[in-house]
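Please find one structure pasted underneath; my questions will follow.
One chain of protein is taken out of this complex; the other chains stay put.
By letter and in written order, the chains are A and B; residue numbering begins at 1 in each of them.
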Amino acid sequence: MIALAGFTQSAVNPAGPQSAHIYHLWHLYLWICVAVWVLVIAFLIAGLTRRRPQPQTPDTKLRRSVITATAITIGILFFMLVASIQTGNALATRSFTKPVSIEITGHQWWWEVHYQFSQPDQEVVTANEIHIPVGRAVILKATSQDVIHSVWIPNLDGKIDAIPEHVNTIWLRADKPGIYRRQCAEFCGMQHAHMAMLVFAEPEPKFERWLADQRSGARSSAGAVVMRGRQIFENAPCLLCHTIRGTGAAGTTGPDLTHLASRTTLAAGTMPNTPGNLAGWITDSQRIKPGNNMPPINVPSEDLQPLLSFLESLR
Amino acid sequence: MSADLLSTIDQYEIDEAAAKRDLENSWRAPGGFIGWFQEVNHKAIGLRYIVTAFIFLIAGGIEALLMRYQLAIPDHRFLNPNLYNEIFTIHGSTMMFLFAVPVMEGMGIYLVPLMIGTRNVAFPRLNAYGYYMFLFGGIFLYAGIFLNMAPDAGWFAYTPLSGPQFSPGKRLDFWAQMITFTELSALVVAIEIIVTVIKLRGPGMSLDRIPIFVWAMLVQSFMVVFAMPAVMDASGMLMMDRTIGTHFFNPAEGGDPLLWQHTFWFFGHPEVYIIFIPGTGMVAELVTVFSRRPIFGYTAIVLSIISTGFIGFGLWVHHMFATGLPQLGESFFTAASLLITIPTGVQFFCWLATMWGGRPKLTVPFWYVISFFIIFVAGGLSGVMIASVPFDIQVHDTFFIVAHFHYVLIGGAVFPLLGAIYYWFPKMTGRLQDDRLGLITCWILLIGFNLTFFPMHWLGLHGMPRRVYAYSANSGWASMNALASIGAVVIAVGGILYLVNIFRSKRDGGFSGPNPWQAGTLEWMTDSPAPRYNFLHIPIVSGREPLWERPSDEIPLVIGLRTDRREVLVTRTLEASPDHRYVLPGPTIWPFWVAVGTGIGFTGSVFNMWWFVLGGFICFVPFVGWFWPHRNINFVPKMEKPK
Partner (left out) sequence: MTVERALDVSNLPDAAPGTRAPVWWGQIGMMLIETVVFAIIIASYFYIRLGFSVWPPPDIAPPELWWPTANLILILLSCIPMFIGGKAIDEGRIGTAAFWLGLNIIMALGFLAIRIIEFNLFNFKWSTDVYGSLIWILVGLHTMHAIADTTESIVLFGIMVSGRMGAKQQIAAKLDGIYWYWVAAMWVVLYILIYIYPSIRLGML
């Protein structure tokens, strides 16, 4: 279990080419802008504190200075425009093969994830967490089932809005392994603040193993407690909203739980995935994430432990 | 001015004391409780705009302090998400719709007639109506807050979140209708300013002699005419989607949520220039007076203000760079967003040139100008950064943007406003403010502002999105947030001191006399505070700084306007030569009743659309009262056949 000590969610710590392009542009702009600000303020201070020359500076000299300053301004702005367009072109250039294609659908307030392949039976469905292979391009397709959300992994790329009935596409690549955090970046209602996701960039073999695990139906041990827990699950209201492939649960309002135990966080990145947190979430999610669409579930205390065992077995 | 008119300038004998007595009588304020509702004098109404806007500023500031307290500590449970979302929505809406635009309107309504040498605005009753619409709009929104129907979808209320499905109830309808009230008020003021500046300028004030603040208000008013209808359309369409089932923004029936963004931002971007351009006008006046020389580059500055007004309409898509629009289109808006820097830059260079060519005097208002330079230039530069699409898609919707717009709006509009109020305070009240307290206040505000908003650049770059009611401890954002929250308290202290100075000085400040700053523009020719009729005689100007060109008592004057009724002089548009005399109405209650009728119609239609129609009927009677001609001293007999 990974303790969420200090997360990486930053635009100034690029881990891939897209965010690196932007970061370099940012540096260029930063120095230009600092220089301009310093110059303007220097002229201001000088203009206010210098000893007045006798006779006073003639208007012709002032005019020359203003025209020069304007010309320099135009030059700098043009340069910045060119730099911006070049960076934009670099971001839009797609020169890769065999990208991983992931469709991310925003919901109030969680993320539905579909890995798309040429063969439908290869598809992977999960929620609130994605894994990507280091060094391989990833195409993200962003859309929404309700209001406008925004998909943004600052360490890897800029953001793209997830708009209902639209599909917006960006591509990115992680060049370093790591865990990158992202959260929704377009105000989407009550729990916009708690709609995050962890992005695991890992070596190719590890990624393929993860995909294979996710592809399968629910695998859980056959222990008695776990079986009892599964029974409780199938008789509870849970299956109205959630899917666990391999059981009778096929609800689509809430996240897919087939491999819940493989996920690092709960409630869209709100808290670590521990039995205690899971128990608290099930019995009263409104206390943790007020306004979210999951009602408190009344689980009799003798049923809670088996249920948790079942859910924690869904690797 | 045409030669034949100049030739009629002569020496005349007039009974000044009688004229003064008559003017004071015909222009006197309506008395009593009812009298407040009958007021049509531009200074009274302008002051009402300013005071009401400041009350809303205080409300918005309290909302800001609440938010900053919530964000000072990670996972803070001071405000629940519901309340926080309502508060940031109301904070933005209050500051943008109920403070920033109305306060600039109020300064314009107060100062423009004084600065162009006339006695009132062109349509005094309409002016009163406009103020009541603003007041009612603000009361309407805050009534909604107290009735637990506060809007909570952000000050720009993106659809589908703000639509009927995801924002049930009346919250967003209160928001949308508040916009209708306040935008109607803004349009009224725009018409007033445009017509007043075009037709009522004193003789000799040709276009190239109009004070720069007046030019700024004129350009701003044209921008209002073209921008406000867009937001009225947008909010109207939103209300219709929500109440009568239209589908403008409903993707399921062919509507488009992005239509809301386009329509809203087509208004929203010009809106910030509507707020900023009057600020630049104020800066120009302050730089001129306190550099003790005429402004350098008058023509360049005026052309820059005008081009900013035009270009400002071509930038709106830069608010939508993350929505997935085609790259080529977005690049156009990057270019336009960079282009608009040039006219603003030209203004800055001309102001600097004025200071270099003059003898600057570091008064309190000038310190506000210095603060404006420090803050706005930084904000403008962060704006240049986010004009670039690749950079913007990283920092869009983060605290970097929050930092940017506070730098440009507070730096570019509020600091000049505070300096301008200090500067014109003697003209408004006849008293001088305390300079020492004024300086200290300015520095506290400057420091507090930067302490609050500079860290937000860092927060945005380090991944903190906007509009989050809480963040976790291991984000690393806690210390910068704490710093920002401390800064907010410092700003509050500065704000309190600013108000203390105003109240104390109004009561006990030194008497200022007509022209304490030795300024050159016309408003400083008349008494302080300005009399109800502004000028005993309308002045005739022959330059940009009339009081610098010749002593006050040598300025040629207009005589022959009747003093037994409210008469002003209408002049021709370009060179301001006298054309005819124009009778203005005196105090009347009808604008108030029409505003009440409109208010009933707008308020009711939030609950049932038929109130819109009913409101029209209710307005009909006071409308007729307003326009029905009655035989009084304002009655003008039939016109003769034209020659």
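In the analysis below, a contact is a pair of C-beta atoms (placed from the backbone, for glycine too) under 8 Å apart; a residue touches a chain by one contact, two chains touch by 3 or more.
What you see is a predicted model, and the numbers here were worked out from it, not measured in a lab.
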Of the chains you can see, which ones touch the chain that is left out? B
Which of B:Trp36, B:Tyr69, B:Phe226 or B:Trp611 sits in contact with the chain that's absent? B:Phe226
Residue among B:Leu47, B:Leu207 or B:Leu259 that touches the chain left out of view: B:Leu259
Contact with the hidden chain, among B:Ile194, B:Ile375 or B:Ala519, goes to B:Ile194
Write the list of subunit B residues that the hidden chain touches. 5, 8-16, 122-123, 126, 187, 190-191, 194-196, 198-200, 203, 225-226, 228-230, 232-233, 237, 240-241, 244-248, 250, 253-256, 259, 262-263, 266, 537, 540, 554-562, 567, 569-570, 572, 578-583, 620, 624, 627-630, 635-642
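The rule is simple: only the chains that are shown with their structure count from here on.
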Inter-centroid spacing, subunit B versus subunit A (mean Cα positions, whole Å): 39
Subunit B-facing residues of subunit A, complex: 4-7, 9-12, 19, 21-22, 25-26, 29-30, 33, 36-37, 40-41, 43-44, 46-48, 52, 56-57, 59, 62-63, 65-66, 69-70, 73-74, 77, 80-81, 83-85, 87-88, 91-92, 108, 146-148, 150, 152, 154, 157-161, 163-166, 168-169, 181, 183-194, 290-291
So in the complex, which bits of subunit B are touching subunit A? 80-82, 85, 153-154, 158, 160-161, 165-166, 251-252, 257-258, 296-297, 300, 322-324, 327, 330-331, 334-335, 338-339, 341-342, 345-346, 348-350, 352-353, 355-360, 362, 370, 373-374, 377-378, 381-382, 384-385, 387-398, 461-463, 465-472, 474-476
